[in-house]
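Mind having a look at this structure? Questions to follow.
Note that this complex is displayed minus one protein chain, with the remaining chains in position.
Right, chain A next:
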Amino acid sequence: MLPPQLSTLFLLALPSAVRAVFQDEVGHIDYHYELLGLPQRETTFFHRPRRDDKASLLYTLSDVGVLGAVNPSNGAIMWRQKLNGSTTNCGGFTRAGEDESWIASALGQSVHAWDAVTGRNKFWMDFAGEVKDLEIMELTESERKDLLALSDEDGTTVLRRLNGNDGSVVWEFREATKDIPLQASTNVGKVFVISLHGTAAAYNLKVSVLDTLTGKRLDELVIGTKGEVHSADDVMFVGANSASPIVAWTDDTRQKLRVNVLGTKSRQEFSLPTGTVSVEIHAPHLVQSDPHFLVHSRTATGNRADVYHVDPKTNTITKAYDLPLLSGPGAFSTTSNGANVYFTRITDDEIILLSSESHGVLSRWPLNTGSSPASAVHGVSEVVKKTGADTSYAVRTAAVTNTDDWVLVRNGAIAWARPEGMTGAVAATFAEIPESEDLVKSLEQEAHSNPLEAYIHRVNRHLNDLQYLPAYLNSIPSRLMSSVLGTEVSSKTGKLTRDGFGFHKLVILATRRGMLYGLDAGNSGKVLWGRRTVNLPQGSNWNVTGIQVHESTGQVTVLGSNGDYAVVKPDTGNVVDVAAPGPGRVTESTALVDTESGQRLISFGPDGEIGELPSNWTPKQTVVVRGSGEELKGVVFTANGTTSRGSTSWTFSLPQDQRVVSIATRPSHDPIASIGRVLGDRTVKYKYLNPNIIVVVAADDNASAFTAYLLDTVSGQVLSASKYEGVDTGKPIECAVAENWFVCTFFGQYTLRDNLAQSLKGYQVAISDLYESDEANDRGPLGDSDQYSSLDPIDTPTGVALPSVVTQTYILNTPLSALQVTQTRQGITSRHVLAYLPESHGIASIPRMFLEPRRPVGRDPTPAEMEEGLMRYHPNIEIDPKSIITHERDVIGVEKIITSPTIVESTSLVFAYGIDVFGTRVAPSFLFDILGKGFNKVTLVGTVVAITGGVLVLRPMVRKKQINALWTAPM
């Protein structure tokens, strides 16, 4: 027996030690892809962050709004900053001044400057309107470099010159016309503001010429476009800061390119190759560079380029040379070293370096993309000229490929590739590693034949399996060794196989760019495959409404919103069936339902309209859909011949002024280990375990309140409703349901009803437990019956037939989002609530025990309550750093967390996606069914061997001694 003080110490030490993520588990059980998002063409560049250091970093502002710096030599992230809250197609601007130790970015309404080495913020300015362009003034009257920020403030074009040191406004130029501001540009002496002037049918280009010192207007030019410019996207801008900035656009049929040198009124025309579908212009951005530019025209099958020179004195443009038509889309990038301008051409099999001066190829390298063919979409390059006996060049190019990877090609060889396409994930699911299909087939065959045939078939199958016996026997020594040494076998072999613990699962991830990825959750989240499954039109997103794994076939179905779908194999990504988005039916949402033919994903149109389904698809459950307005509908399906139609059974319409914010349902895998909770006094409180419950959160913006409605989805009855007042309905209100409880998190500020002198403000979490009756040992209206229907009469008269709800609210020290509950195989393990912490970039795993609504308030728990595990109530829950399952990792932009049970009861797999991808496994009740890494099998086996040896040696000795003792006569 331990002394009491020692045992308490032991108890205190135990949970904290077990709950923490051990250092040797980091990177072993979890994996994290630190991602930026897909770099955009205009916002990616190489830049030297230190003036006297040759090393440069690769900077980008991605399409999900993350600004970051990457070490070009190994692809590691130096720093990153998430600039906006949402992960939509973002645009934005980034610029770096030559030899400056800071970079500037603009997104939405704010302009930021960042330290280029550390990523720390230097300053930021918020303006009234959206920033339309950001430029750096390389040459100013003082030493520093300044910023030019062009913004559109509700029809007023505003250009501000910002002090590069602190962001203060040096001067401001305002013009209250209804023009559309396009771009700011500067050459050595002037600042230009280019905007679209006129009506939508025929815009003209207006160039306002401003004084650099005062921002006063010097001149205004209007350039006619003959109705060829219809929107801001039709104008291609280049040479923003070069010695002779230009503006260029094409005609509607893309036959002619028209170019104007800013500051002049004339425009010059150049013909484009026939069949051009898109045109891009590449030009240097430095004042000291030669004013040369390259026109990259893509046809349906190939691409070519023409290089033009601008004479800064006469402002005339002459064609210098052209590059031949090559197949594939191709990509070009511009690099300027002082006055020299280089163009790098990236084709599918080659990297070609050219000077802007002449058409002679400076250097070329064959492009070795390895096993996965991918072609570059756009890229940036850095050119190093080695002068000496023979001049040679080295080029490294960071290119975005058509498979949404970001690769760095150094002299033709791939140095690194980052799977940036995994950002912007919209849906994910866990899938089992498919077992051999032959086995499934033969098992099915056995099930459907008569017993004798099945027996013969089975014996034959087993005889056939004998051929694998030698290989199995061969593998035994290595398996034994790995078992003793505690290493994992399956991670070594390249083949995908299930393991005994069920940790080896696949994760299928769908992104809004139309890519699907397969990750191996058991092998550090390795990307097994990435495949573009749907080709989306430019600028549109893949709106995935449902993702499902077929139980029998193991195939994954992904449903889009425009009648598009894809069926893929989870282990290889091979597409089984695919349909492109069409103009036909619009899918608003999908639901996974049980049907006669297994689980099916059925889709709903706007207002929850479903249409006819084949009769073997008839859902067995009531399907809940969003109707028109703030209404929910229960739809039941009845089969009629070969088809089945849905009809509305119940409707749930919200009271006036309320709108649906979120709906939470019980997870599809939510097993119940115990139907009651045994209290300290050995009585039982029975859980209200209705599988057909949903929580509907309805916000009332005028009253600053939300109501959580608990609905029975079979009858449509409201089982419970509680209204939380003083809530900020503009902030997200999220709920999660599991077992017999639900949690909701929100931000509230109010005065307490109990004590008007006290008020509180902060993020809160409310948890409600549902029981069958208020009293213990009472099953309420359910009585002793073993069946229950929400529709049928009640045979046991009691009070009002509603569940008993016990609620408690806690204050949090941080906001929570993406709520999810851990899932285990049988539900014996206690549950944890997983939540993303958007402010500290981590995922917390909060024990359900802490959120318990029955914690005694204002007093210490009685011994009986302590036995139940109840702690004294404290109004605030501090997120314990030890409960953060991402530990020190910086996981940004998590939109959703999914969980999956494993074969071992203790463990639940976790996968989080959004911008970053993170996966791990958690054991809420600790690893009670797995030996930890600390378990030393060698010592155990050694001890057993030593004891056996000892026994074998000592036994004859002892026996001899005993016999001798018996034969020795007592004297």
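Everything below uses one rule, namely that a residue touches a chain if its C-beta (ideal position, glycine included) is under 8 Å from a C-beta of that chain, and two chains touch if they have at least 3 such contacts; residues count from 1.
Rule of thumb we're sticking to: contacts and distances are computed from a predicted model.
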Hidden chain of the complex, named as in its UniProt record, picked from "Calcineurin B homologous protein 1-like", "Mediator of RNA polymerase II transcription subunit 17", "Cyclin-dependent protein kinase regulator pho80" or "Signal peptidase complex subunit 2": "Cyclin-dependent protein kinase regulator pho80"
Contact residue for the chain not shown (choose from A:P291, A:G716 or A:G919): A:G716
Listed residues A:L760, A:I828, A:M871 or A:I903, member touching the removed chain: A:L760
Selected residue (touches chain absent from view) among A:W406, A:F652, A:Y688 or A:F742: A:F652
Contact with the hidden chain (one of A:A415, A:L528, A:A703 or A:A776): A:A703
Hidden partner chain, residues of chain A it touches: 634, 647-657, 703, 707-709, 714-718, 720-725, 750, 752-755, 757-758, 760, 764, 766, 789, 791-797, 800-802, 805, 807-811, 857-858, 873, 875-876
